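Here the complex is missing a single protein chain, while all its other protein chains stay put.
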Amino acid sequence: MKLPAPVSFAVGLVPALAAGWLLFPRLLYRTEAQPLAFNHKAHAEGGMACTDCHAVAENGRFAGLPSTESCAGCHAEKGESKTINALVASYVEPGREVPWLVHARQPDNVYFPHAPHVTTGKLACTRCHGPEGESTTPRAYQVNRLSGYSRDLWGPSMTRAGRKEWQGMKMSDCIHCHRAGGRESACLDCHK
Amino acid sequence: MKLELSRRDLFLAGGGAVAGIALSPVPWKLLDDLAIWTQQPSTPTPRPAGPLAFRHTSCSLCPASCGLKARCFGAQPVGFSAVPGHPASDGGLCPLGLTAHHLAKHPFRATLPERVSGGKRERIDRAAAVATLSAALAACGKNPKRIFAVVDGRPGRSLSRTWRALATATGGLYVTPPAAGASRSLEALGKRFDGGSLALGVDFSKARRVVSFGTPVLTDAGTPGLLARLRAESRRRPAAERIEVIQVEATRSRGAALADRFVPIAPGTEAAFALGLAHVLLDEKLADAAFLAARTSGLDEFASLAARFAPALVEQKTGVPAGVVTALARDLAASLPALVLGGDPASAPLSAEAEAAIASLNLLLGAPFGPLPVRADAPREADGDAKLASATPFDALPDGSVGLLLLDATVAEGLVPWERLKRALSDGALVVSLSPFRAGLGEKATLLLPGPAPLEAMLELEGPSDAPLSTLALAPALLLPPKDLPLPEEIVREATAAAGLSLPAPSSGRAAALLASKRGRIYDPSAASFEPLAGIASVDALAELFARGACWIDDAAPEPKGRFALLREGEAPRLLEAALGAPSALPARLTTLPRESVSAAPPSLLLTKLTRETTLFTPPAAANASAARA
Amino acid sequence: MDDTLIGRGLRRTTLPRFLLWLVPWAALLALGVYAVYLCFAVGLNQTNMDNRFAFGLWIYLDLTVIALGAGAFFTGFLLYILKKKELKAVINSAVVIGFICYSGAVGILMVDVGQPLRAWFTFWHPNVHSMLTEVTFCLTLYLSVLAIEYAPLVLKNRRVKEVPGALVLEHQLHKVMVVFAGIGTLLSFFHQGSLGGLYGVLRGNPFAFRTHIGIWPTTFFLFILSAAAVGPSFVLLTTWLVGKVSKKRLVSPEVFQTLAKISGSLLLVYVVLKGIDSLIWINTASAKTGVQVSSFYAHPPFGTWVLFAEVVLLGLVPAALLLSRRVRARTGLLVLAATMACAGVVLNRYVMTIQTLALPSLPFDSFLSYSPSWQETAAFLAVLGYGVLLYSISFRWLNLFPEERELATKG
Partner (left out) sequence: MHTTKHSSTLPAHRYTLVVDLDRCTGCGACGTACAVENNIPPANEKATERTGTVWMRVLEAPASSAAGGPTTFVPIPCQQCDNPPCVDVCPQRAIEYDPRTGIVGQIPVRCLGCRYCMVACPYHTRSFNWWSPEWPAGMESTLNPDVSVRTRGVVEKCNFCVQRLQAARAKASAAGQKEIDPADYVPACVEACPSRALYFGDAADEKSEVAVLSKDGESFRLLAALGTGPKVFYRSSDPVVRERLSRTGVTRG
């Protein structure tokens, strides 16, 4: 019996589609675990603002993630929870910094100043970072095996279709927002 | 029923696969990722080691002791800028200082004691270092041909007291190298003061003519860039206020190339040239008569010496046309205040006679107290009851006599040449260096006890001895030394004890001594302001200021009473003989990095940018080769 | 196998002798491949180029081979568009030579850039103002056109023909060849021109900078014209050389006549325009930048003799020779004239690349010298080795000269 042409075609098409849509993302990204099960929501419900830990300094530099020292300001001793015990035992007591895997970390040649966006532009943190502050456990960190950068730069969807504004931090996303606001920029505004 | 698979089916399936892949994210996502992948740095990706902060300290690489403003991320300095208004440097920095933070990571850095035996270099532990040193210390003093000598590149520090005590305990010598820059000329002049030795400094801002016999005044001496800056600023002023630099030198050095006038001269005939200028000044009655009458003695004797150096003879000796000699002398007399500086111990040393002639010339021009002000040394700890050896000049180190040589970390090879040191050593001598680098004298040592690298320890830094006013900084450390670094001072102390000798406890009374003097003002770099020292409440407050990078500067010293001798006792015949002698060989023309020769540390590897990637400077290898030839 | 690959009625040397002939060229290619490997693995520090002499032998080579390879597009243009039927005798050979020249140039260009993996960014983020963008686009596209023009030759091979569909494809390709010839001509005009524009737009270099006509400097047009002029000469030269080496009559003498006439007339036009351009340049360069043109020629070895050699000795003279019927009648003289014409363009490309870079620019600069490293030279020679290999193989197994069989049976 001869196979009808569409069937032969489909024999190639279907596995290729499956590989491309299902297997490829798994191959492209590697998942890494965060060092501590940090609970953003608990901190936020405790009345803390994002900037209490992630502040823009007077010199305009964004402090990024808080140092172990600032964590120790509240969590100097063990006892409250398993996570805090781990924090104290592994980082506070030996005086080490927590090796967080930063979802939003940009490539080395990118210069992103928070001050113009947050202080001058009055953008809410969630505008670019999404509802990170509501998370109870840190999202798994996914790293692109080819580029070595966080998956968040591309966004969760492989096609980037229908993504929310805060999903994706590619240069085109920056440019899109800047253009939409009529804000001119030069390469060296955001590259170093 | 049998399934027949034809080539057509394969083609179709292949086509389907291609279509499937094309319709999946694979090609497009890969294209994007590959684009990013091609931009991947195969290079270090510098990340801040903490929040940005600025910290102040002083540079210890050369005697200029410039103020440093360090840009630090966390504990890591990533760059320096100069401190405008700083009493020691007033906003200048040289390439060496700008890269001082690299030195702790220099490829020549040593962090463990090393011993050279049988031509082989090996790392040893602390105990072995102590044992080696104590055996050598114990052997000292027994044989007069195998004495102990310690060379201290920065005398007057608290640590210097330890070295002096060690020299006393072993019956050895405490040796101090010559200071860089114009110090020799100033010493020669100071010795002629009848009230005893007088310390003088150089104040370029008070001079209109600077005659330099090879001192690199524009490039490499004193505060970086100071004279160049003063000269350029004076060019915008009326002609009568302009500063001119006249370089008298055998080769067209960098300083000569930058000078307003370059007078090429036969090498070794500087004394004749200086006496020729003196001749014209006296012959034409151009010398500063008031100064001569009030402040000098022995004019007649000197005049009869100078009378022999008519410009025609000077032309014959030095190769400088008589007209140039006359014109220069007239110009100097017409543009007072003027000052004359001799050679530089590090790059172009002059004979004692040439320095003597230059001292006399300065007197004829009335340079002292104006461009050559009196200065006092920074307050030091009093010796008190401690029996401490006094300093032996490096030149006076006897040949073939040293069995144990200790080279402090501050000793620069440019001022203490290894060839000269070798002459002083007896056979089988142990040469101990405290340099943190396996380079320069540290490389020559047979026992290397590496200490903290620059910026890794607090240092007492006095400004250069030819500065118009003395300065002092207790410069705080910016970096932490390696965790297991055995401190060389401790090793020496242990070895001394093991050899059965005793040393006074280490002292750190410099701040107290300074405070007690009540002299001068202190500059706080973070506030950019001066405060009188008398206003500081306590030693702790002073120490805290120093820990923030402060720098003390002395008050101007009052003009002393007394006279300078135009010639010292019995000096005339020697001077005459030297000035009439034959010229010496032409020195090699090198342009080393500024201050490279007076720095105890090797230059940062980054300075290969200047030595290899520009033609401005002689590469170190070539400089070493030609220094060896000379 | 070998016998069945050789075209019917064509006589070729024995396989061992053929392989022996290939050996030195393959060795040259292998050495070049090693040099290229060094440049990729160790970096471009393997070359003697530097920050001041940032272009060197390779760019010069690219400019030269692309000018000489112009025979491909121009013969195609003459044959398919202007219907010069006699040129059918050399079109196949011209296409192969064009393909060799262009692929060699693109290959060397990929070695010459510091980050070849990013070279495709030019397509993604093109700067439309850059002559190099124009070069890159046209060169890549034209290389594809050449590959398409090459394809029918392969498809017509005796054995390939047996593959089902090959002949059909060949026939289809043949039908659209006129379209490709047109596209090829257009693309070639642009990239030959933009290669000239490469230097003509250098506003910072009064020696290279030229008056613009529209958006293009005059060198844009001069490069097109000079390439079109020497293309036929180079086809003539290679055809003659292949005939000599293979000891065969490949084309009838009329073909040489036609090529020479076309080359000579275009060369004459080129020389006249080049002369006019030089006069304009001499009069405007100094007016604009205060530089007397004579000072460009005051830095030996680049004296005014260069200009003389370029315009008269290797321009006007070969043009006159090629246009003279009596010269054309004698093959020796004809070949000499074609060689001179090619040499003139080779010199022009040399001057544009090397003299432009060697002349001092800042007031305290001195005249710069540069000599290529062995790696650069080896990569250069590899293009020659590759060219001879590909041409030899094509000559042996493909039918490069349609008249050859006829001439062989006749004579």
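We call the chains A, B and C, going by the order they appear; numbering starts again at 1 in every chain.
To be clear about the criterion, a contact is a pair of C-beta atoms (placed from the backbone, for glycine too) under 8 Å apart; a residue touches a chain by one contact, two chains touch by 3 or more.
Treat the numbers as computed from the prediction; the structure is a model and nothing was measured.
Hidden chain, full complex: it touches shown chains A, B, C.
Among the residues C:8, C:125 or C:410, only C:125 touches the chain that is left out of the figure.
Contact with the omitted chain, checked across B:5, B:22, B:49 or B:127, is made by B:49.
For chain A, the list of residues touching the undisplayed chain reads 56-61, 108-109, 111, 113-117, 119-121, 178, 182-189, 191-192. In the full complex, chain B touches the omitted chain through residues 39, 41-49, 73, 76-82, 91-95, 98-99, 101-102, 105-107, 218-219, 223-226, 228-229, 231-232, 235-236, 252, 254, 257-260, 262, 593-594, 604-617.
Residues 43-45, 49-55, 112-116, 118-119, 121-122, 124-127, 129-133, 136, 198, 201-207, 288-292, 295-296, 298-299, 356-357, 359-365 are the ones on chain C that touch the missing chain.
Everything below uses one rule, namely that only the chains that are shown with their structure count from here on.
Comparing per-chain C-alpha centres with the mean over every protein C-alpha atom, the closest match is chain B. Once the centre of each chain is set as its mean CA position, chain A and chain C turn out to be 53 Å apart. Rounded to whole angstrom units, the spacing between the C-alpha centres of chain B and chain C is 62.
Here chain B touches chain C in the complex through residues 35, 38-39, going by the rule given at the top.
Within the complex, the chain B residues that touch chain A are 1-6, 8-9, 12-21, 23-26, 29-30, 32-34, 36-37, 39-41, 45-46, 50-52. Chain C meets chain B in the complex at residues 115, 117-118, 121, 124.
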